[in-house]
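Just passing along the structure, written as structure tokens.
One protein chain omitted, others in place.
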Amino acid sequence: MQTNQLVLIFCSALLLLGLLAFYVGRAKAARVRSAGGSMFAQPDQYAWFAVLSTAGPAILVGAVGAFVMLLLGADIPTFYLLAASLVVAAAGLVVGLAQVRPNFHARQAIERVIRMALASAALISIFTTFGILFSIISEAVSFFQMHSFWEFITGTTWSPGDSFLASAGRGDGEGAQFGSVPLFAGTFMITAIALFVAVPVGLLSAIYMSEYAPQKVRTVAKPVLEILAGIPTVVYGFFAAITVAPIIVNVAGFFGLEASYNNAVAPGVVMGIMIIPFISSLSDDVINSVPDTMRQGSLALGMTKGETIRDVVIPAALPGIISAALLGMSRALGETMIVVMAAGMRPNLTANPLEDMTTVTVRIVAALTGDQEFESAETLSAFALGLVLFAVTLTLNLVSVLMIRRFREKYRVNNL
Amino acid sequence: MSHSFDDISQQLRRRHRKSARLKWISMGALGLAGLFLVLFFADMLNKGLPAFQQAYINTEVNYTEEAATDARQAIAEDLVPIVSRTEIREIPKEIRNDEDLIGTSEQKWLLVNGEVDQYLKGNRNKLNEEEREAIDERVESGQVELAFNRTFFTQGDSKTSERAGILAAVVGTVMTMIVTLAISFPIGVMTAVYLEEFAPDNRLTQAIEININNLAAIPSILFGLLGLAIFINFFGVPRSSPLAGGMTLALMTLPVIIISTRAALRSVPDSIRHAAFGVGCSRWQVVRDHVLPLAMPGIMTGSIIGLAQAMGETAPLIIVGMVAFIPDVGASFTEAATVMPAQIFTWSGEPEHAFVEKTAGGILVLLAVLISLNAFAVLLRKKFERRW
Partner (left out) sequence: MNSQAPVMSEQDIPNVGQPYTRNDQASHELSIRVRDLNLWYGKNQALKNLNIDLFQKNVTALIGPSGCGKSTFLRCLNRMNDLIPSVRTEGLVEMDGHDVNASKMDEVALRRRVGMVFQKPNPFPKSIFENVAYAPRMHDMVSRKADQDELVEQALRDAGLWNEVKDKLQEPGTSLSGGQQQRLCIARAIAVQPDVILMDEPTSALDPISTATIEDLMDRLKEKFTIVTVTHNMQQAARVADYTAFFHLGEIIEYNDTKVMFSTPAKKKTEDYISGRYG
């Protein structure tokens, strides 16, 4: 391809210029030095500075040019852009070499550049968040231009229907309804089941590990529990769909209840198993950091160990435990694969966990894996759902962080 | 006002019982969690191990003129329903590739179709009584046998269960992880170095820190939405490609690497930094020559764990289209590919029982890789662990 060859030529030219800058710069610095002049920096540092001043601006120009092309659709021919970059590189080379003077702080200049590079790397994580926000919001906005926000939040019927036809100019899309309540109901039902499994098991495991278990058991049990968190969710999904769901159906049948194979209990329980280590590990840390004097104070009053744990240790650790549960909840709300594989596809507003029901993440996946036009209402609805999911999990995470911070501050103040 | 020990002990008996109950219940909870794990692994092994075996049939393949057009002519007529359709379809291709084959014949072990394979493994299948007896006879004569499933490790995906293999997914995973690591490792380490060693303690720094912790907890599917909207729709990265998937996963792995690198940097004691500053090193030289080398084992451990996490991730890859059907093993960063978890997901959607087995087999391969990676990380930490 034409462009590829151009880029290849550009890169090798730049590499050559860089090598030139390095060796000429070093030679010049060495000459100045051997002439007896004292310099602020080592020859290698001058050489590296020359390389930086050659390649840095040139790459920047190239990148900005490419970005402008993408962003504005402006048609700058690649050849001219790369040629301009090379001119900039040559200019940078000249400037860089001119700077090889005894009174120039080459090292400081390099370190300033390094510092800036590090800082810009740190900004990438911010850009990621903005990227997520931007991509979700911009598409969600176009969705809300087609369907009202109010209907989306309060509607109880989710049936994308023939909205994809409407976007293709056929059909009128009238039948499509995007009421997200059943999706959120399903999500919260499955999340509730997951927490119902994970919170007691996780918390009690943490209590056992931190208060009762001998050191040996502790060193084995902790990493073993962590394995549960390391199993890929797609594997859990398979386990839920193939192994757990039939068990649930059979058990329900035994009690004379009818359960769907896509019932909410199977993904809920399996998700709960997955979350156990999130809750147990954080709770364990928190319980361990409850000061020992608290326990001793209770024991010294003639309390039994169980009473001490129940009435003193757990209340003291409560902010941390709640924080762990909130993190687990945020995990469960955003969990995708387990529900995609084991929960249903049918939006179903019901309180019976044995029926099939669908979740927000399932609908996101369904909307984006079909063959619809990207601009169709159904595809865009995924972003609207994503927006709500983002807002909810963000809130949960922030509250959780605040609670754990309060816990830490409280005990640092009290015990130092 | 004084109470004698006897009075107190009387009342205590009930309370001690309650206290003991808490101990047993909490122990039971931990046991339950352990039991889940054991059941889970037992179930996966039980379902997945048969996938590593496959039935083969030993038969004569006749490369005749007719076989070049109608492949079924190549083998004995009564074997046609037994031999895998995909295996038969290969014969004309072979002939086209090598005209000299025409007129020759060869004794070969061919794949048997999925139903027969399932029958031999004692699973549910669609064979009728007559067909089963015929198979039994061939097994007894040694013409049909179960052997190690080479195909599973040497082929890409296929619509027929007996020919579906995981190699394309493994290659796709490797490609994707190369992209992920190439992006997230340098940026992650640089971010951590900046935050730990250079950053002033101001609002911006705090915002970055909160933001990183938050990114670590954002549902992975939202990263998929980002990948779709920004990388694919905006920057035009090819859909379904390891490049798109790897970039998306890189953003997800970034917080993991940053957090563990920061922990590793923090564990290097300040006395080392002070000593280096004392001999006239600049801040960057201190970091490059003293702090980073000492923190490297910790950074590596964290990165491997982050990599293992990314390797098991499916949801964002589905969104960027990496659930494609990839029958051929190819290694390109920009062409459609699939990864192990996505392959597992695809197979799990197939209705045949043979694919359930394949799914579980794929899961075992994935788990084996993940466990080895994590074990390696643990070993690394053990070996280089240093107490200051």
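Letters A and B mark the chains in the order given here, with residues in each chain numbered from 1 onward.
Keep this in mind: a residue touches a chain if its C-beta (ideal position, glycine included) is under 8 Å from a C-beta of that chain, and two chains touch if they have at least 3 such contacts.
Source: prediction; values computed, not measured.
Taking the complete complex into account, A:312 is the one of A:29, A:52 or A:312 that touches the chain left out. The missing chain, though absent from the display, is touched by one residue of A:145, A:250 or A:296; that residue is A:296. Annotation for chain A: contacts to the undisplayed chain at residues 291, 293-304, 307, 311-312, 315-316, 318, 410, 414-415.
Touching the omitted chain from chain B are residues 1-5, 8-9, 11-12, 15-16.
Just so it is clear, only the chains that are shown with their structure count from here on.
Between the Cα centres of chain A and chain B there is a gap of 19 Å. Within the complex formed with chain A, the chain B residues making contact are 8, 12, 15-16, 18-23, 25-30, 32-34, 36-37, 40, 43-44, 47, 186-187, 190-191, 193-195, 198-199, 207-208, 210-215, 217-226, 228-230, 233-236, 251, 254-255, 258, 282-284, 308-309, 311-315, 318-319, 323, 341-342, 344-345, 348, 356, 359-360, 363, 366-367, 370, 374, 378. Residues of chain A touching chain B in their complex: 70, 107-108, 110-111, 114-115, 117-119, 121-126, 128-129, 131-132, 134-136, 138-139, 200-205, 207-209, 211-213, 221, 223-225, 227-228, 230-235, 237-239, 241-243, 273, 276, 280, 302, 304-307, 309-310, 327, 330-331, 333-337, 340-341, 361, 364-365, 368-369, 374, 382-383, 386, 389-390, 393-394, 397-398, 401.
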